[in-house]
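Missing here: one protein chain of the complex. Every other protein chain is in place.
This part shows chain A:
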Amino acid sequence: MSVDKDETHQRLKAAVHYTVGRICQKMGEDQRRRFSRQVVAAIAETTFRQCDIFAKDLEAFARHAKRSTVSTEDVKLAARRSTALSIYIQNKSEELNQEQRDLKKKSTGKRKSRDTEEENKE
């Protein structure tokens, strides 16, 4: 079991390293500076460890609320340390809720028009 877990972690670390490399490359292009390979590896490792902290926090918050699924409320709590970050996350989650509501309106609208079309056909 632990061997599988190690393998999963290795793969995930590689995936994180790749994405971090891409983000660093994009940021470096704007400023015309390169990131040394050590720095990319260090950022990837730090991100990986920060994920561990986030995951444990999210799990604890969900368990505290007597839930087994992590929700957006837990994520908002996890972002509480920095004011700017927590405001950003709150805005993003409101955006997501708004889009969900718009989608529901669209789908009920389509259903209504489809029903009236069928009625007309009959």
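By definition in this document, a contact is a pair of C-beta atoms (placed from the backbone, for glycine too) under 8 Å apart; a residue touches a chain by one contact, two chains touch by 3 or more; residues count from 1.
We take it that contacts and distances are computed from a predicted model.
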Original post:
For the complex's missing chain, which UniProt name, "Cytochrome c assembly protein domain-containing protein", "Nuclear pore complex protein Nup85", "Centromere protein X" or "DNA-directed RNA polymerase subunit"?
Top reply: "Centromere protein X"
Original post:
Can you name the residues of chain A that touch the chain not displayed here?
Top reply: 5, 8-9, 11-12, 14-16, 18-20, 22-24, 27-28, 31, 33-36, 38-39, 42-43, 46-47, 50-52, 54-56, 58-59, 62-63, 68-72, 74-75, 78-79, 81-82, 85, 88-89, 92-93, 95-96, 99-100, 103
